[in-house]
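Every protein chain but one is kept in place in this view of the complex.
Our next item is subunit A:
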Amino acid sequence: MGTAAPTADNGPKNAGTDTGNADGTGGAGAAVPVFSVEGLWKVFGPKADRIPGDAELTALDQAELRRRTGCTAAVRDVSFDVRKGEVFVVMGLSGSGKSTLVRCLTRLIEPTAGTIAIDGEDVRAMDGARLRELRRHRAAMVFQHFGLLPHRTVLDNVAYGLEIQGVGKTERRARAAEVVAKVGLEGMEQRRPAQLSGGQRQRVGLARALAVDPEVLLFDEPFSALDPLIRRDMQEEVIRLHRDEGRTMVFITHDLQEALKLGDRIALMRDGRVVQLGTPEEIVASPADDYVREFVRDVPREQVITVRTAMRPAGSAEEAANGPAVRPDATVAEAIEAVARAGGPARVMDQGRCLGVVDAPALLAVVAGTAGAADGPAAGAVNEEPV
């Protein structure tokens, strides 16, 4: 899809070196990740501390763990990096621990074990003042049910984060007004949340997070409570914001379509663990296990998988010289159209260079889902989650 396009070529290239980047400064030109999470655990229940360190207990599944200890492990040994400027999606069904995970990032929920670093700084070691500083300036969150203050106007809700920081009234209102305009709520500044529709309320929630100009935006299932049409509008809004500002985003969702649409990379969670981490294309093209495969079964593959994956090397110089040209990050669906029009194979062109060709059988194989088998071993390498 278009949104994945700007960074889609990052995926495969970086995939192999990702674990190398975890220590921060590994690869040439690789910046310090915005968030770096390593071995994170969150266990709810009595004497939760003992569980992450106990090999016997960590091997148990949820039901057994609860029976033995009365504890629930919402997040289990999760590791990932969020790179600067990317949209990192954490996706999973309800109860998979994704909301707990995002709350651990700013310690709205205190993690049980593991490390979290923001720009290389240990979040778990922060004292109260430093943590507030982090929440005030570096990471702002958008909530599923908006979390607006019902007694304040739209403008004052948006300015609330600035008020908390101690910004003067005139300045914070001026800055809030700018953000209100940016999310398309002009003219509604003086309304109360109760007078807005769900979509408008979430725009206020988004504006409130944007108003503090954070380094990272955290979204906790922000559009789950909205109608499908409004949801699509809001997704477009987020895509637009990301394109305009390039802000790093961590996006929690249970909606696979949303994850594929927005995510540069997706971490798929189940029972507190990350079962696969990769680009949307990798997840759809080569599911790591049966659970993921079942999950992505109904995804229209031709709209996610790019021709870079579907192409084969050009058979001959003639083949590399003729036929319609498609970009390497074009989707299979786009290539099908080109191939159907031309009646022959299309060339995958990157800056005047022919990377390969896609023909009707290759494209059909993607649509039919039989292409995955051939890609399997190669794509398996990009699964970052070692477990």
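Basically, a residue touches a chain if its C-beta (ideal position, glycine included) is under 8 Å from a C-beta of that chain, and two chains touch if they have at least 3 such contacts; residues count from 1.
By our rule, contacts and distances are computed from a predicted model.
Asks: If you look up the hidden chain in UniProt, what protein name do you find among "Transport ATP-binding protein CydD", "ABC transporter permease subunit", "Fe-S cluster assembly protein SufD" or "Molybdenum cofactor biosynthesis protein D"?
Replies: "ABC transporter permease subunit"
Asks: With the full complex in mind, choose from A:Ala48, A:Leu65, A:Val82 or A:Leu134 the residue touching the hidden chain.
Replies: If we include the chain that is not displayed, A:Leu134 is the one touching it.
Asks: With the missing chain put back, one of A:Leu148, A:Val348 or A:Leu363 would touch it. Which one?
Replies: A:Leu148
Asks: Determine which one of A:Ser94, A:Gln165 or A:Thr370 touches the chain that has been left out.
Replies: A:Gln165
Asks: Applying the definition given at the start, please give the residues of subunit A touching the unseen chain.
Replies: 103, 106, 108, 131-137, 140-141, 143-151, 153, 160-161, 163-165, 190-192, 194-195, 205, 208, 212, 218
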